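What you see is the complex with one protein chain gone and the rest in place.
Chain IDs A, B and C follow the sequence of writing; residue 1 opens each chain.
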Amino acid sequence: MTGAASGVGPDRLLARFPQGILGIDPFPGTAGRLRFDPAIALELFREVRDTLGYTHLAMVAGIDWVQTREVLYAVWSDAGRRYLLLSAQLPADHPHIESATAVWPSANWHEREAWELVDISFDHHPDLRNLLLPTGYQFHPLLRSFKLHEPEELEVKVRDV
Amino acid sequence: MTGLTLYGVANGLIQYLLTHLYGVLPHPYFAFLVNGAVVTGLSVLVFAAILLGASMINTIMLIWFERKLLGRFMDRRGAMHVGYAGLLQNFADGLKLFRKHTYKPHDADALGFYVAPTAYLVSSLLIFAILPASTGWGAGALPLSLLLALVVFSFAPLFIFLSAWSQANKYSLIGGMRSAAQMIAYEVPILLAVVAVVIVSGSFDLTTIVTMQQNYWYWIPLLLALVVFVTGMLAEMERIPFDLPEAEAELVEGWNTEYGGMLFAFFMLSDYLRALIGSFLVVLLFFGGWTMPGWVPGPLTSFPLEGLFWFLVKTYAVFGVFVWIRASLPRVRTDQLLRIGWMRMVPLALLSIVLAVGLVLIRCLPLLGCLPSLGG
Amino acid sequence: MSPPETEAERSNSSVLWVAKPLATAARQFVKSLWRPSTIVYPFERLEDPKFRTEVRVAAGKPIGVGAVWDNYRGVHALNIDTCISCNLCAFSCPDLCIDMVTVPGGDPKHPKKCPQIDYGKCSYCGFCSDACPEGCLTMTTRYELSVTKRAEMVYAPERLHEVYKTKLPMSPIRVERPQNEDSILLDAPLCIGCNACARDCPTKCITMLDIPKPAAKPGEKIPKRIWKEPVVNDSDCVRCGTCISVCPKECLFWGTHR
Partner (left out) sequence: MWINMGPQHPMTHGLWNLRVRIDGELILDVDPEMGYLHRGIEKISEDRHYNEIITLMDRTCYVAGMAWETLFVLGAEQALHVTPPERAEWIRVLSEEIQRLGSHIMWYAAFVQDLGLMSPFLYGMRDRDLLLDLLQSYTGARMTYEYNRVGGVRNDLPSGFTDRARKVCDWLEDRFREYDALCLGSAIFHKRCDGLGVLKAADCVRLGVTGPMLRSAGVKRDLRKDRPYSAYDRVDFDVAVAEGGDVTGRYLVRMEEMRQSVRIVRQALDWLDRNPGPCLAENLPRWLGAPYAPVGREGYLLRRNYPKGLGFSAIEEPHGEALAYVVNEGVEHPYRVKLKSPIFVNLSAAKEYLVGYRVADIPPIMGSVDICVGEVDR
């Protein structure tokens, strides 16, 4: 399942990032789940896109593991016809990672969503503001610590046009 | 031709009533009741009232007709519960609109906001006084009735733009500007197409134009002018495919976005009044008005008010074509619309004028009278 | 950016201009002149027998797709008589719209409870009728629910029973007992033999069996209890968990027989 034959297996990146790649888990139905150090994010994205040919960023997901936050990228290669999952664990206090918009512009809204729902900030994102929630909403609903609030407790700023 | 005129009916009615009233009260104080001027004035009022009622009822029936016809084009039934086959549905709708509260947006300009719908409706109604629906069923033989009708018809952009501007709404403003541009652009080909008819008939009087079509209807020699005229009328009436001033997909309701209740009903009614007028004009100018071809069996053309009957039948048929077009064509874009107007329709209209002049010059028109199956 | 002025001419339909759509609309007009394919709803209904079998008219001609209502999930029908008050419907409801309320009849000390459904919340997912082990809660083809007060949306068990009595077509009834499933197990030392589980068991699949009273050893106190223990008949058990919830000593639990 690693897809080394089709030339898009993630194994070849191990030599490029001996420290940065923490491991490649097999994941049925995909080319694998690559765990990486958030410090190498941007270089890794470039390599994944240019060397491995994963030109399409399909999804950016944030998962709150209470102690850490996981950010998960699903990328697709037209040549290899498979997905590759890239996953990074971020510290729970001030979780941040380099934005993928420089490599895949389609990450724009995905990262906005991950930012507002799971509170993962993306450095150098061109336009990091609320997408699904009202502007000025100060909570992050997809965190495990999120509690439902009464409507009057919420302070929502009115957008000035 | 029964010799029955609408004014005659009104006059007779008034004379009958006043004479009897005077008979009941034979005091010299009431002699003014049989004064000629009073009788004439009252007759004109009654005449106007009948005309107003007839045109309103016709318009509402036109809406019903469109709804039913459009329903069949769309594989559905249209209104069907109020009255027989939904005949009274539009009266119910009108009643509902009448009962609704009319409100004005805070920023809207009151004068323009209230005056524009009324003026639009009045200017549309005015034309009915000019159009002869049959011999004697109009304001009489005005020598320039066609020209007058078209002039009044072209007041509309003014009122539409007035209302659009006074609503203080971006959609209305865009719609109003589109509407003004479109109506002004399509005035030109319409007038040019009418000129072709005028050249062939030699008259600006609608009654004369119809009478001239006893032998052959003008759509036979002037097919090109008919196409131009109908296209222009579609644009003037703001119907699909040229309804982009009220393109509901992008402009909500175009220039009448902010209107509700009776003011909206005024606009709605005026739109259909103008549709009715457009169909009237097409019938009058190109389909022989109230005349019928000679090959139509006698019983069908000799009953009381047969002129009016056939005129309305033709009008509704023409309107049916408009509905058919509405059911099958998408809307064009503003720039495309104007391009069609100025770069296709105007040259075609000019060409039709040339054709008309040619036909008149080579004197081949009477020959058309020999084609009994087509008209006359 | 400037607007693209060049328009790719992709087909030759400009020759025909607008003739084709006009003809299509006219054809449709002629087809629907006699009978448009709409169904005049309050007077005709999709569940009418004539639509159930063959004639679904589209564009004037029947094409033979009868509307089938076998699995339809509409308003519930409840057969109060066979309801065993097992609570499974209330447990399975994702919208929490089912309450178990008392119905007349039954033991006054331990009244019979049947589901009451709040249709203001119900999403018609059908999980409750799937869960019903006795097939007494099913779904009918009734779908009209308009009321003027919100309280009227709450259907008491009696009202659901009335729906049952109208004999509307109902979704297929499955009376089945779960297989391959955990069983109710007993933590025997904790049991005091109080009979609560056997008394409240909806299917009466728990029987209290006598167990021998142990002989007192010196220095050990014999616990004071009723010397009976529940035994669950797994083939009748519907796994509703009522026994677990009524057990005062929390000695029943889910597990697999070794």
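Here is the rule we use: contacts are C-beta pairs under 8 Å (C-beta built on N, C-alpha and C of every residue); 3 or more make two chains touch, one makes a residue touch a chain.
Keep in mind that what you see is a predicted model, and the values were worked out from it rather than measured.
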Neighbouring shown chains of the undisplayed chain, as defined at the top = A, B, C
Sort through B:Ile63, B:Ala164 or B:Leu244 and give me the one touching the missing partner chain.
-> B:Leu244
Kindly state which of the options B:Phe153, B:Tyr171, B:Tyr186 or B:Phe319 is in contact with the chain not pictured.
-> B:Tyr171
Extract the touching residues of chain A with respect to the undisplayed chain.
-> 27-30, 33, 55-59, 61, 63-64, 72, 74, 76, 78, 81-83, 85, 104-110, 117, 130-134, 141-142, 146, 161
List the chain B residues touching the unshown chain?
-> 70, 73-76, 170-171, 174, 240-241, 243-244, 247-252, 326-336
Where does chain C touch the missing chain, residue by residue?
-> 1-4, 6-11, 13-14, 16-21, 23-25, 28, 37, 56, 58-59, 63-73, 87-88, 90-92, 94, 123-127, 130-133, 139, 171-172, 174, 176, 178, 180-182, 239-241, 244-245, 253-254
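FYI, only the chains that are shown with their structure count from here on.
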Cα centre of chain A to Cα centre of chain C, whole Å, reads 40
Could you please state the distance in Å, as a whole number, between where the Cα atoms of chain A are centred and where those of chain B are centred?
-> 64
List, in ascending order, every residue of chain C touching at least 2 other chains.
-> none
Overlap residues in chain B, where contacts from two or more other chains coincide = none
Within their complex, chain C touches chain B through residues 18, 21-22, 24-26, 28-29, 31-33, 36-38, 40, 58-60
Would you mind writing out the residues of chain B in touch with chain C in their complex?
-> 71-77, 80, 324-325, 327-329
